[in-house]
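One protein chain is absent from this view; the other protein chains keep their places.
Each chain carries a letter (A, B and C) given by its place in the written order, and its residues are counted from 1.
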Amino acid sequence: MTRTLDATDLARVAVFAALIAVLGLPGSFPVFGGVPITAQTLGVMLAGAVLGPWLGALSVTVLLALVAAGLPLLAGGRGGFGVFLGPTAGYAVGWILGAVVIGLIVHAGGRRPVVWRTALAMIVGGVIAIYALGIPVQSLVTRLPLGETALSSLVFVPGDLVKAAVATLVVTTLVRAYPRGFRRMWRVATPERDRVGVAA
Amino acid sequence: MSIVRCAGLRVRLGAREVLGEVSLDLSARTIALVGDNGSGKSTLARVIAGLLRRTGGDLRVMGCDPDCDPAALRARVALVLSNPDAQIMMPTVAEDVALSLRSARLPRAERDARVDAALARFGLDGLGDRPAHDLSGGQKQLLALCGAFVRGPRLVIADEPTALLDGRNARRVADHLLADTGHALVLVTHDLALARRCESAVLMADGRVAASGASSAVVDAYESALTC
Amino acid sequence: MSIVRCAGLRVRLGAREVLGEVSLDLSARTIALVGDNGSGKSTLARVIAGLLRRTGGDLRVMGCDPDCDPAALRARVALVLSNPDAQIMMPTVAEDVALSLRSARLPRAERDARVDAALARFGLDGLGDRPAHDLSGGQKQLLALCGAFVRGPRLVIADEPTALLDGRNARRVADHLLADTGHALVLVTHDLALARRCESAVLMADGRVAASGASSAVVDAYESALTC
Partner (left out) sequence: MLSLFVPAMGWMHRMPAGPKLMMLAAAAVAVASSPSTWVTVMVLVLPVALYAGAGMGIRRGLRVLAGAVWGLRWVVAITVTGQLIFLGLEPAVANTCRVVAALLIAGLVPVSTSVSALLDALERGLSPLSRFGVDPGRAALLLTLTITTIPVLARLAAEVRDAQRARGLRPSLGRGALPLLVSALRHADDLGEGLAARGIR
């Protein structure tokens, strides 16, 4: 959005925003994809992990801006700024924070993503950070006290853990299968090899 | 035996009738599907492969009705697309081929043996442990063929499998598809020289069959229509 | 005048030397780039278009150095790719063509006039308000040409622009590209008949130039290497 974003970044941000939208379309992939347990959080996790914290957050923001502008891009075909007055508003805004946290942890220290760090990122950023905004807002909107709201949001936990596992697997596989998709250089941990390796 | 037989086949996608009243009885082993962009070739291929349900009419593929017995059909039919990236599901070459054998529940040793044999047949031996997305475009498409053929399909449906390949790779892929290894072939292509290598051909126009018969006659007719 | 001149051009992508020591001096108006999958054609095309920086060597495109004066180059060079979907950025046909004129900051009336003229030239007049993704594959590729030509480029670089098109659409696109409207053309293609229609050709192999010269001679050499 600022002048520092080159054409490739612009395209990648748009593509990930579109990816999150597509994961909410009916008939995309079975098993997931109902409201409010939605595959879209998987898209958020992938955006943070692949694009990194800032571009990942930007792509989530773009999606939410389009939702606010009235496109029916949330699971179940919901859209309009009313979404941001509803009980799930905090979760939706939490996606932005989630993408930032995931990106920061996955790429911490400019090192190549490894399984444990990626899994940690998905739990901390993709679950805890999102709930940290989602639950208070839900409680505020529905006037159900915080504790009870937190208790009722436990229904999301099994699905979110499955999505975190899938995201971890996909991201760590991408490191092996298509490293240039990350579009960054990684520091190589072993000092005797050259300091900069892999991916462009 | 008849490979594909249909009568009054209709397919509606969204608000649009994409295939209208297609009637065919194809028994040649290799069948080319040609026609302009948007004429309905891919749609027909996907209906035959059991990936899309028809809206009306009658269809038999290798003697069975895709809508009544999708599992039986899927066990016998394989599909190859032009975009290799969409067809590669696993990180390494060997894992990707093995994925096709998952539903067969073979013992591990036999599965590995079949994977190795398939890789060798398509000239990919020695690449089993390589990341699949590191392969060149031509190699990726050979890998997709490998994943399709390892299940021993009786019918292979290929939708523009050579569109993105160079002459050498295109010929290699076409040779594998056309070779008689006990399978029939339905091949969608814009490459008319390749279409001529099939025994018979179907010319699609605007969601209908415009001509069908021996490939040389059908392709000649199409080619002369193209140049005037 | 020389269209593309390079000496010892090298390009490294990731850990890999994709182009090594390419030296060329091309002055024909239409130049075909042929070679196997992975031989470096697209990479060379992108370096010439100023989309990728070289790692070493010297390069002049239409007399200017892409690395020193990228803005000047971009104003003169247009690129057409094979996947039409990747070239459509805007919801409607007219908006998409107008996008190419964004950086020119023309007054609205003049911009609209140029868009209309370009649409008419490529046979898309009357489709201006249609959603771009509703067009057929061939029409989408014509729209991509429209977006490339509306800026009045002096050099058009096309990377397999006809790979996904039927015979009729492929010929229409090729005719527009090859027509002499004051632009030079660098055309990457696997379609050797199309390559022969260019004046000169370059054969790439493994990141190097294997042959260059009159297109008939180069393509003959490549074709005979393919068949043996």
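Basically, a contact is a pair of C-beta atoms (placed from the backbone, for glycine too) under 8 Å apart; a residue touches a chain by one contact, two chains touch by 3 or more.
Since this is a predicted model, take the numbers as computed values, not measurements.
Peer 1: Shown chains touched by the missing chain?
Peer 2: A, B, C
Peer 1: Pick out which of C:Leu24, C:Val47, C:Val115 or C:Ala132 touches the chain that's been left out of the picture.
Peer 2: Considering the complete complex, C:Ala132 is the one touching the chain left out.
Peer 1: Please identify which residue in C:Ala28, C:Met90 or C:Ala214 touches the non-displayed chain.
Peer 2: C:Met90
Peer 1: From the list B:Asp25, B:Asp58, B:Asp85 or B:Asp206, pick the residue that touches the absent chain.
Peer 2: Going through B:Asp25, B:Asp58, B:Asp85 or B:Asp206 one by one, B:Asp85 is the residue touching the chain not shown.
Peer 1: Where does subunit A touch the missing chain, residue by residue?
Peer 2: Per the touch rule, subunit A residues meeting the hidden chain are 1-3, 5-19, 21-23, 25, 28-36, 39, 42, 46, 50, 62-63, 65-66, 69-73, 76-83, 85-88, 141-145, 148-149, 152, 166-167, 169-170, 173-174, 177-178, 181.
Peer 1: Applying the definition given at the start, please give the residues of subunit B touching the unseen chain.
Peer 2: The missing chain touches subunit B at positions 46, 49-51, 74-75, 77-79, 81, 83, 85-91, 99-100, 102-103, 133, 147-148, 151.
Peer 1: On subunit C, what residues meet the omitted chain?
Peer 2: Interface residues of subunit C facing the absent chain: 46, 49, 51, 74-75, 77-81, 83, 85-91, 99-100, 102-103, 132-133, 147-148, 151.
Criterion: only the chains that are shown with their structure count from here on.
Peer 1: With chain centres taken as the means of their Cα atoms, state the distance from subunit B to subunit C in Å.
Peer 2: 31
Peer 1: With chain centres taken as the means of their Cα atoms, state the distance from subunit A to subunit C in Å.
Peer 2: From the centre of subunit A to the centre of subunit C is 36 Å.
Peer 1: Please list all residues of subunit C that touch 2 or more other chains.
Peer 2: There are none in subunit C.
Peer 1: Where in subunit A do residues touch at least two different other chains?
Peer 2: none
Peer 1: Which bits of subunit B are touching subunit A when the two form their complex?
Peer 2: 91-92, 131-134
Peer 1: Quick check: in the complex, which residue numbers of subunit C touch subunit B?
Peer 2: Against subunit B, subunit C makes touches at 35-39, 82, 136-138, 160, 163-171, 190, 192, 222-223, 226.
Peer 1: Could you list, by residue number, the parts of subunit A that touch subunit B in their complex?
Peer 2: Those residues of subunit A that touch subunit B are 173, 176-178.
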